[in-house]
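All protein chains but one are shown at their positions in the complex.
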Amino acid sequence: MLEGLRPVFQTTGPVVIYPASGSGAWEAAIVNTFSPGDRVLMFETGHFSNLWCDIAQRHGLLVEYVPGNWRRGVSPAEVEQRLAQDTNHTFKAVMVVHNETSTGVTSRVAEVRRSMDRVRHPALLMVDTISSLASMDYRHDEWGVDVTVAGSQKGLMLPPGLSFNAISEKALAATKTAKLPRYYWDWQEMLKPNRAGFFPYTPATNLIWGLRESLLMLHEEGLSNVFRRHDRHAEAARAAVHAWGLEVVCEDPREYSSSLTAVFMPEGHDADRLREFILDNFDMSLGTGLAKLAGKVFRIGHLGHFNDLMLAGTLSGVEMGLRLAGIPHQPGGVTAALNSLVARRQGSSVNSVAEGVLS
Amino acid sequence: MLEGLRPVFQTTGPVVIYPASGSGAWEAAIVNTFSPGDRVLMFETGHFSNLWCDIAQRHGLLVEYVPGNWRRGVSPAEVEQRLAQDTNHTFKAVMVVHNETSTGVTSRVAEVRRSMDRVRHPALLMVDTISSLASMDYRHDEWGVDVTVAGSQKGLMLPPGLSFNAISEKALAATKTAKLPRYYWDWQEMLKPNRAGFFPYTPATNLIWGLRESLLMLHEEGLSNVFRRHDRHAEAARAAVHAWGLEVVCEDPREYSSSLTAVFMPEGHDADRLREFILDNFDMSLGTGLAKLAGKVFRIGHLGHFNDLMLAGTLSGVEMGLRLAGIPHQPGGVTAALNSLVARRQGSSVNSVAEGVLS
Amino acid sequence: MLEGLRPVFQTTGPVVIYPASGSGAWEAAIVNTFSPGDRVLMFETGHFSNLWCDIAQRHGLLVEYVPGNWRRGVSPAEVEQRLAQDTNHTFKAVMVVHNETSTGVTSRVAEVRRSMDRVRHPALLMVDTISSLASMDYRHDEWGVDVTVAGSQKGLMLPPGLSFNAISEKALAATKTAKLPRYYWDWQEMLKPNRAGFFPYTPATNLIWGLRESLLMLHEEGLSNVFRRHDRHAEAARAAVHAWGLEVVCEDPREYSSSLTAVFMPEGHDADRLREFILDNFDMSLGTGLAKLAGKVFRIGHLGHFNDLMLAGTLSGVEMGLRLAGIPHQPGGVTAALNSLVARRQGSSVNSVAEGVLS
Partner (left out) sequence: MLEGLRPVFQTTGPVVIYPASGSGAWEAAIVNTFSPGDRVLMFETGHFSNLWCDIAQRHGLLVEYVPGNWRRGVSPAEVEQRLAQDTNHTFKAVMVVHNETSTGVTSRVAEVRRSMDRVRHPALLMVDTISSLASMDYRHDEWGVDVTVAGSQKGLMLPPGLSFNAISEKALAATKTAKLPRYYWDWQEMLKPNRAGFFPYTPATNLIWGLRESLLMLHEEGLSNVFRRHDRHAEAARAAVHAWGLEVVCEDPREYSSSLTAVFMPEGHDADRLREFILDNFDMSLGTGLAKLAGKVFRIGHLGHFNDLMLAGTLSGVEMGLRLAGIPHQPGGVTAALNSLVARRQGSSVNSVAEGVLS
């Protein structure tokens, strides 16, 4: 399983499996590499960057937290500028949420890496991929990521209860000087027995059996096809939103998420009332607006085990909900989405052969 | 379980459970009530009436088989006329398929009963409800049905492997003179141990556990709500078909099925090519045209465990398939279906309290 | 699946799968091959031969039913004598229960065949293997059996709901003149679609998926190892019974069953009281005495998915039950069984390589 996970992270290095949910893997990234008082550079991209920042601070890190409007990802230019000024290399890490689950905005990790390289800053690059891994293209090695944080319950299509760290050589080396106390999350404690085919403590066996099936499914479809499928669904979802005359939270098309689409409600209308309406009538639960987006935003998930017709059903539920709840909008969202899906299929050779990143 | 099944058939009489698929329950209805040479009146409504007729003939019955165009149900007037002429009461039974799975056409069983009553004909009334029971309103007692034939894998939402006979007093009495050999299907052999809480031979235990869950689900929703749900889906499916400019097989609105909708392809286009196209592209398998409708018809199922958004996804798959396969049609089917679903919900009080035939 | 079943029956001919329990496959053997008034030769070996005889009679067969004491299998000598006298070949079939589930007595089918051959009698040989197939050695082709009847819920380790007929050329030929009415059980109706990869009516799909797993398990262990395992368990069970000073129902060691062991209670003690006692105290349900053995016999099953330690637990439950219920017996049954199991393992090379009838 440990071998089979590597292609999913697009890495040849080690991946560790924790019996824990994603928040544990966030904490693991921190306690293995830092000492209290270390400085790190983080960016406010939404609710989940806030939480990760909070964890860092609780562990005594000094977080330079660049504010954001929750509609944009990390600015590679900003990374470059901040690091350029840090001539003493006080920043130990740049920590980025790849796909902000609260906003449907991604950060361009490859560009962040290039910014870091241009100023030759030695900080570690840590990336949270909890809601992107195995749904969107993500390249741990090629993008020079040092620690990737992931979980079981999104792109890996499992129940929650497993989380992951993919670890670079450089991150492993950082453990030697990292003084934060650790046992459960300790990479060295995990990697030693892993090499011999064991876990240092009782693993979540049932979920690991499930993981075996997930990896087989991803392998069968081919990772590049999986990514293309989610791209197609995201594009169609946005087509629907635009047709309704509503606004997508994400401001920059380069940063659209293929895992989920967050949508602003028209001024004066409560997103949670709409969500409840749709749940009651159509037995479908949309994502709620989190923290400062509460009531203002609803979120449409299209990640993991998902296909064109599930998306069509989902958008139909939203469109009927908007009508029944009397929310001002234009009709035709579902039609726009179907047009988008058809156009994509007409453009590509139907049933194209999987390119098989995994194979 | 035997008790719990009765409200589903809307009967207070006995229901027997066979470890068999629906064809077995067809055979059971015959071998328990007839002797070789008995005359019965049947109507060609489609592929399944053909099969039942074939079984009757193989058991030595003389079937008066009234031809039909596969677009209409049993004509109550025809029943009345044929029975009126049968002054010697040579017909031992009238045998009707309630919902023709091959055509999406229902027969008006209550009216058939009234026809029989008007001419005071003593024939038994036997009805196949394999694809209607627990999806469409069906009343064994009120409609004076003598033998109802049903199966597990449609409205009861189970895997195939169980089938049923609901039996009237009059049908039970007929067993005394019925000379067809029988053991496995023998009602008397089944009812005796049933009364004591046993089966006469090994029952299909796992499916019976599943049946317990099905009955709980139907009870929880309330049978009348279940029927209304399928009516709503059928209406919306027809709205889509009409918007596409295609033709529904069923000619008479009084005979529309709420379990499935069969649709004619435009002249010169092969239904199975479309079906294969949709399966390949959208992982959705539509019903094929059976026997003389092969290639000419595809069938959309909306029975059993099904909701509004599953229907929306289903119709979206058909609409996109029609476009991708280049089948001549008008756009807007899905939109028409959503309009229909919304109109129904606006007309009724949202979240109406279950009336609870089962409760 | 149809291919995979053949090695289990040790046949190269066709096997049909019914969505039905074993009683259905009994009926199928009859309706496919006989006409009302046909004579058949059967032997009273216990409750299940009685039932099969009853089915035959209900279908109008004239059964020559040779009485028995329920402690012996079919006498090959008796077969030979009866058939020798039947110079006009009025017997259309000899029908034998291979393993009498009610008594734990087997019939020596190979010797029955030899008896038939010696007198050159053309009768069909039909064998019920419901509780022996895939637990005990059974050779449809080599033993010249014409129809083998089997079910899913014993040696095939599945829930009940599937049953089987393996069919010889000669039996198939008999269908041409067999006048009993049939549809559900009709071999010809089944074999035609089977050859094309279909079933003539809805199959019990979930059980067929289960069957795939069963066949894989049998293949993995190797059929000859499966048989040896059950032989070992049966021998150990008898060792326990003898040590307790109780009597096994089966009188002739050549006819011991490897699927189950039926045991007489000491005079004046009720088997069902003991069974209830064991169920209440140890949550283990022994087989009851059937029909004329009611109260006099309990039955220990050791077929299907079963291993040495499950047997040890089972016999421990019986031994503790005998003591707690105050049934006169000698101690040491479990010890004797363990001795028997150990002796068998010491005699054979431990972990012997599977010989792989299936492979």
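Note that the chains take the letters A, B and C in the order they are written out, and that residue 1 is the start of every chain.
The working rule: a contact is a pair of C-beta atoms (placed from the backbone, for glycine too) under 8 Å apart; a residue touches a chain by one contact, two chains touch by 3 or more.
Computed from a predicted structure; not experimentally measured.
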Where the missing chain makes contact, among the chains that are shown: A, C
Contact residue for the chain not shown (choose from C:Gln81, C:Thr177, C:Asn307 or C:Gln330): C:Asn307
Residue among C:Asp128, C:Glu255 or C:Glu319 touching the omitted chain: C:Glu319
Touch criterion as defined above, residue of A:Pro7, A:Gly144 or A:Gly161 at the omitted chain: A:Gly161
Chain C, residues in touch with the chain not shown (by the definition above): 280-284, 307-310, 312-314, 316-317, 319-320, 323-324, 331-332, 334-335, 338, 341-342, 345-346, 350-351
Touch residues of chain A, complete complex, unshown partner: 18-24, 27, 31, 36, 54-55, 58-60, 151, 153, 159-161, 180-184, 186, 200-207
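FYI, only the chains that are shown with their structure count from here on.
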Category of the chain touch graph - line, ring, star, complete, other: line
Between chain B and chain C, centroid-to-centroid distance (C-alpha), Å: 39
Chain A and chain C, separation of their C-alpha mean positions in angstrom: 58
Rounded Å distance, chain A centre to chain B centre (Cα mean): 47
Per-residue overlap in chain C, given as positions that touch at least 2 other chains: none
